[in-house]
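Notes to accompany the following structure.
Left out: one protein chain. Kept in place: all the others.
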Amino acid sequence: FVEERSGVGSVLREYGSEQNLLSKPDGSASFIQGDTSVLAGVYGPAEVKVSKEIYDRATLEVVIQPKVGMASVRERAREQCVRETCEAALLSTLHPRSSFTLVLQEVHDDGSLLSCCLNAACMALMDAGLPMGRLFCGVTCAIDAESQIITDPTAQQEKESRALMTFAIDSKDCSVMMSLTKGSFSVKELQQCIAVSQKASERIFQFYRDSVQRRYSKIL
Amino acid sequence: MAAGFKTAEPLEYHRSFLKENCRPDGRELGEFRPTTLNTGSINTADGSALVRIGNTTVICGIKGELAAPSTDAPDKGYIVPNVDLPPLCSSRFRPGPPGEQAQAASQFIADVIDGSQIIKKEDLCIEKSKLCWVLYCDIMCLDYDGNLLDACVVTLLAALRNTQLPTVTINKETDLAEVDIQHKRHLQINKHPVASSFAVFDDTVIIVDPTAEEESLATAIITAVTDEDEQLCAFHKPGGSSLSAEKLQDCITRAVARHREIGRLIDKVIESTKASK
């Protein structure tokens, strides 16, 4: 278990992660951002249903389970975002006619849930050892009533915000892989949020690297 | 020959056009398909609109019903948008409950309504914590040839502008609702959001208003929703290949221009329907 304390003036909450904590899935990870926590499990490559088979690449299925109740339309929209982000990162052409399944279980939501899902997904995919062309991380930004940008907002901050955006940032050139927004904002604010997220992503990618390094240094 | 090439190597077929800065249907990269709009054609709905973007046809019917406001927002009404992709509109959709794409579209429309404040939910309240309007916005695709979200937003906006609700008052003595079907009034439209969708080919080339075939070959889809104040109400990119901030800026600039085109179209159609009555 690796944990990093956010430094003074840092824009992100304390975050941590644990890989390979479940025995059944082929890869698993938990990701914690402040009080928000998500558990991810990856199955695959495995056999695929004939109806879902794609002849030249693997089929990826993403399921997001809320903490209580049944998954609703909101979860389905998030699943689509996570799935298409993972599809772009995975080299799924290396496993044609097979299936990958990613299950994300919300453990606790205290804001920035989608970005936490993305981070947990990436860690779990790494743990499963699936071939990936790049890594990605999720960053959520909120714009409050005074037009201040808050990264990695808590649920309270999300509620008070005027606009909320979540981005998935690519590890290769820090460009934007996924964007999902709520509320209204100006073009300038969008660009500022992208810039802030790109900056924050560097820290998360460093965290990915450190945690994997520490984990394998024990084994090897 | 060309038909065989198109079937066997669809991606190469499209690339050969994109290299020449045009597309198989003769459009330029930044050109939208012809857009037509028709409002008020469904008499059983309180408001309706049918929009065609190229072949893509989407209809929206709005029905108002009465309900009690929720306890945590006693001064607000409800807007319930749903997008359906019936098997009628394309062979890719199966009968049964809505699939992921339809559900994601419903959520997107709900986010646009919330984000843009197209209608103030307070306006739908008739009497605080007693009675309010529920606007069921049922959007249905009749012909799916790509760019569903743009069509959905246009048809929603036009249908809302077309909507007329009867006046409802609460009788002070009996405490019952009284409906006056003779006196109808239009809704107060607060903002006019318009969506513009883009497809990314081979991680680099950006085209607007993709057809169904272009969508399936593209590596990413982007939808930007702008309002008349050039504010963004949604910037949606569900994964796919990554893009730099500059490229995203180009999309937004095009979306702002598209807003003016669609704004004029809706104004014209609404005016002409009013004039014909």
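In order of appearance the chains are A and B, and numbering begins at 1 in each one.
FYI, a residue touches a chain if its C-beta (ideal position, glycine included) is under 8 Å from a C-beta of that chain, and two chains touch if they have at least 3 such contacts.
What we mean here is this: contacts and distances are computed from a predicted model.
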Undisplayed chain, where the name is taken from the UniProt record, one of "Large ribosomal subunit protein mL43", "Signal peptidase complex subunit 2", "Skp1-related protein" or "Exosome complex component MTR3": "Exosome complex component MTR3"
Options B:28, B:178, B:203 or B:230, residue touching the unrepresented chain: B:178
Full-complex contact with the absent chain, from B:58, B:89 or B:118: B:89
Interface with the undisplayed chain - residues on subunit B: 41-45, 48, 55, 57, 59, 61-68, 70, 78, 80-82, 84, 86-91, 95, 97-98, 103, 106-107, 110, 134, 136, 138, 140, 142-145, 165-166, 168, 176-179, 181, 212
Positions on subunit A contacted by the hidden chain, ascending: 70-73, 76
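We adopt the following convention: only the chains that are shown with their structure count from here on.
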Cα-centroid distance, subunit A relative to subunit B, in whole angstrom: 28
Complex contact set, residues of subunit A against subunit B: 73-74, 76-77, 79-88, 163, 165, 168, 170, 172-173, 175-187, 190-191, 194-195, 198
Complex contact set, residues of subunit B against subunit A: 100-101, 103-104, 106-108, 110-111, 114-117, 191, 219-220, 222, 227, 230-245, 248-249, 252
